[in-house]
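Please see the structure below; I have some questions.
Every protein chain except one is present and positioned as in the full complex.
Right, subunit A next:
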Amino acid sequence: MNYLPGTASLVEEIDKKLLVVLRDGRTLIGYLRSIDQFANLVLHRTIERIHVGKKYGDIPRGIFVVRGENVVLLGEIDLENENNPQLEEVPIDDILEMQREEQIQKQQEEERKKKSMLERGLQPHSELHDDLF
């Protein structure tokens, strides 16, 4: 990696507390300790944050090595703004239950859409979905 000014390098983000969005929709928050040219990451003191509506829950995960191809974006957490008044933290078990319910609702919605499309003679989900957004 070059160190020319104006190039998008992750070097400056090392040791910062970052929010990492992955292709499977997960959100990780941790301190960035190591990077390479593929955007492979080593995160320290990582938590997985699950959002359902305006509520969220954190699961401690320790050290994470993330393969670069799974990374969507890395966000620098604004430490002043970090504890956003709009969002409410809830216990892990609660958020997992809420997530499960949200998943069930989404699946039912997908089933309904699929049925409507088939009724109209269309192919459901003809788009390539290689990621689980």
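Throughout what follows, a contact is a pair of C-beta atoms (placed from the backbone, for glycine too) under 8 Å apart; a residue touches a chain by one contact, two chains touch by 3 or more; residues count from 1.
In this section, contacts and distances are computed from a predicted model.
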Q.
Which of the following is the UniProt-recorded protein name of the chain this complex doesn't show: "N(6)-L-threonylcarbamoyladenine synthase", "L-aspartate oxidase", "U6 snRNA-associated Sm-like protein LSm2" or "5-demethoxyubiquinone hydroxylase, mitochondrial"?
A. "U6 snRNA-associated Sm-like protein LSm2"
Q) Looking at the whole complex, which of A:Val42, A:Val72 or A:Met117 touches the chain that is not displayed? A) A:Val72
Q) Taking the full complex into account, what residues of subunit A touch the chain not shown? A) 6-10, 13, 19, 21, 23, 25, 27, 39, 49, 51, 54, 56, 68-69, 71-78, 81-82, 84, 86-87, 131, 133
